[in-house]
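Excluded from the complex is one protein chain; the other protein chains are retained at their positions.
Read from first to last, the chains carry the letters A and B; within each, the first residue is number 1.
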Amino acid sequence: MNFTLKIWRQKNVAAKGELIAYDVSGISPDSSFFEMLDTLNQKLIMTGGDPVAFDHDCREGICGTCSLYINGRPHGPVKGVTTCQLHMRSFVDGDTIHIEPWRAKAFPIIRDLVVDRSALDKIIQAGGYVSVNTGGVPDANTIPIPKEKSEAAMDAAACIGCGACVAACSNAAAMLFIGAKVSHLALLPQGRVEASKRVQKMVACVDTLGFGNCSNTYACEAECPKGISVVNIARMNREFIGAKLFSEKEKVVKVSF
Amino acid sequence: MTRLNARIPEGPVASKWSDYKSSCKLVNPSNKRKLDIIVVGTGLAGASAAASLGELGYKVKVFCYQDSPRRAHSIAAQGGINAAKNYPNDGDSAFRLFYDTIKGGDYRAREANVYRLAQVSNQIIDLCVAQGVPFAREYGGLLANRSFGGAQVSRTFYARGQTGQQLLLGAYSALSRQIALGNVTLFNRRDVLDTVLVDGKARGIITRNLVTGDIERHAAHAVVLASGGYGNVFFLSTNAMGSNVTPAWSAYKKGAMFANPCFTQIHPTCIPVHGDTQSKLTLMSESLRNDGRIWVPLKKKDVEKLRTQSIKPSDIPEEDRDYYLERRYPAFGNLVPRDVASRAAKERCDAGFGVGSTGVAVYLDFADAIKRKGHDTIDALYGNLFQMYEQIVAENPYETPMMIYPAVHYTMGGLWVDYELMTTIPGLFAIGECNFSDHGANRLGASALMQGLADGYFVLPYTIGNYLAAEIHTPRFDTGASEFTIAAQGVTDRLKKMKESAGKESVDSFHRRLGKIMWEYCGMARNDAGLTEALYQITELRHEYARGVRIPGGFDEYNPELEKACRVADFIELGELMVRDAQQRKESCGGHFREEYQTSEGEALRNDERFASVSAWEYKGREVAASLNREDLQFNEIKLSQRSYK
Partner (left out) sequence: MFLYSSITKKVLMALAGLFLVTFLSVHLGINLMLLKNDGGRLFTEAATFMGTNALIKVFEVVLFVGFLLHIIVGVLVSSQNKAARPSPYAVSNSSDTSLLSKYMFHTGVIVFLFLLLHFFDFYFIKIGLVAPPPGVAIHDFYSRTLLLFSTPWYSLLYIFCFIALGIHLNHAIQSAFQTLGWNHGKYMDAVKFLGSAYSLIITAGFTLVPICILFLKH
């Protein structure tokens, strides 16, 4: 198969970028999208060109590193897959394929198609955990959890943190990402304990990072490679409203030894 | 040759660990604050260690090459994690888990370490549940277990087909909490290129900032390597593209011994190679073998017809199919351990019965299971795996059998560590897949996650304290010290020299060539002549690489080709060591199959007289062969026997 690629090239965060056209030929339909880009890069290296930088790692759809915006859609035209699981048979021979990086103020470009998604780590650091230390926890079967709750938590926990939701959102909002984490932990008794604190801290954090607001267009859900539902955003909103209205105020208790 | 001492505590195996814990030295909380620890890698072992050490009060710096710690390749583990909880009441115990692991590893792992692993396994499950890991549950709300990888008890805990992901996200969340509290500092997008020794002790590392290209120095009182395995030496493997041996290899070159490098695991159920541009292989969970039946045609003419696509696999009648695992191993059938299943597939394909367009694949057929259990049950069990397969291969496994072939998956070898997980360099620890200690010559399914988390959460936090207790008077280090300057200069010079070679061949092309040599001669079956040939070819490749690799781009910028160049240079050197190790181990055991040493039925033939030991290699210099040391393995609890799955 032959393709014309229009790829966003940008030296670094400060440089001006542009779309550059490349031709690739003789691509097997069984090749993955990245193997097609590998072929292009090998050609560029051998002809003294500058290979295209793109983020990728596990190439089996779970690490969440890959992040290409292909023909107007994060992770390309196939629903429910990451870029690395996209195969060239999903395109038509002779197609022109536009490849851009995720675009959001919160995701500055590092080079070409590589962006910095540390903002997502910061959101988790703000509260995406259960505050337990190693050791001293009860036996795993002490607290039974209804299967359907545990399954719903798993649905939310399947998030791979790729940021496709942000890339797809017309407002570059991260609400599906944070909603998924808030939901995952709020659905489990272990996470309930600090649920109201968590949602407030995480929402407060996301507001400082340059993401937009949710306007419920649900492009995030449509593009999430793991099919995470916007029901999780609603659950987060519910948690947030409840926390703001009804949570206990924390008292500072001074203890002297 | 030195006989290595693993410093295993005295006493009965069941009480070694508790005795150790009650007698090891402790560090006062106010002193922990003054002690710095570097952790390299944020997979299950690295993230859990960094989080736990941060919780204890040490000042931790954690490094990963990925953009986020959550992306470490532990995330890709599918099947599950073992623990001796005995929740299903089917007779499991710490001793049984220990026994199965030692036997599964073909008696080449250290008893004391494995027993400890089995003992702490239960605590892992408790902790993960407390962290909010959504393990599968029964309708009563309690945890579900499944039998995995041929185990006779159901001791595997799982979270759909994404157990590794969920466990890693648990460790990552604990790590994130410590980062927020300021106990751990994260350095992402960093390659660790050298280990710095001061007065013979590990005191720091040299890193390259992958975004800016800066060569950075980091000092600490102890260094923990959790940098994973080296399966990418084969180019095609189920490892992530960035998985590399470089941190461990730099430590090896600084004096840490490398143990059993030839012990690699070839996983039987991967999606077969499709062509020359293939960049990586995808694993299909081993759980598929619970219901799938593996077969190839019995007749050569059917093989031909399949290749020309004049018949479909379903056209071949039952009597013309060779369910070779069921035929050879009636007791375990399709559930024989990974090494056995992989070799059997290779044997059939080598004999010319392989299917698919390349002839290197076998069928994994669900037709019977669908008939017996119904489409919906199979869908509930394996739906996501079937989808993944269809996405990659564009064939529907409900209609036509899956095609699978073995692929490199895990490396049992790694840095030699003692009972305390310390390498032969004082103050340098190695945990998780990066070390060699717990899986012997073959790893059982669902054991890697268990080992990574055991090391990080429950073992290292104790043993590192025992080392650091003597370091409380050592002030924080200045990275301006001459040792750091020399090491940093060494890294800069190495990169410069590599870049100057201005050759004609790309890094990937060299890597592919290395992979072909390793797969051909040091893969599923090895023999002396082949290994000699491999040694010759790798040496050639190494010289060619030094003068012929082409690296575009600059030093002071984001340059993935330069990153890869360092990694591949180390893989080439490691490949050589693997071949040497495979050559000296004149026996077959686990994943290491030497064709000269097999039973009349083609099974692995161990030589316990000579090789019930760990081979630990010591670096002697660039052009000098590494020297071999041994640690003798003592088996007091378990009687060595021929592994039989018939």
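We take it that contacts are C-beta pairs under 8 Å (C-beta built on N, C-alpha and C of every residue); 3 or more make two chains touch, one makes a residue touch a chain.
These figures come from a predicted structure and were not determined experimentally.
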Considering the complete assembly, the absent chain touches shown chains A
Per the whole complex, from A:Q42, A:N71 or A:S247 the residue touching the absent chain is A:N71
Among the options A:A106, A:A140, A:M154 or A:I228, the absent chain makes contact with A:A106
Omitted-chain footprint on chain A covers residues 6, 8, 19, 69, 71-74, 79, 98, 100, 103-106, 168, 170-173, 175, 203-204, 206-207, 210-219, 221-223, 230-231, 233-241, 244
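Everything below uses one rule, namely that only the chains that are shown with their structure count from here on.
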For the pair chain A and chain B, the C-alpha centroid-to-centroid distance in angstrom is 27
Chain A residues touching chain B in their complex are 11-12, 28, 30-32, 34-35, 38-39, 42, 44-46, 48-51, 53, 55-65, 78, 81, 85, 87, 89, 110-111, 114, 116-118, 120-121, 124-126, 128-135, 137-141, 143-147, 150-151, 153-154, 157-158, 160-161, 184-185, 188, 190-191
Residue set of chain B touching chain A in the complex reads 48, 51-52, 55, 66-73, 75-76, 85, 87, 123, 125-132, 134-143, 159-160, 162, 165-166, 169, 172-174, 176-177, 179-180, 186, 188, 211, 238, 240-242, 274-275, 277-280, 282-283, 388, 391-392, 394, 457-458, 461, 504, 506, 508-509, 550, 552-553, 557-558, 560-561
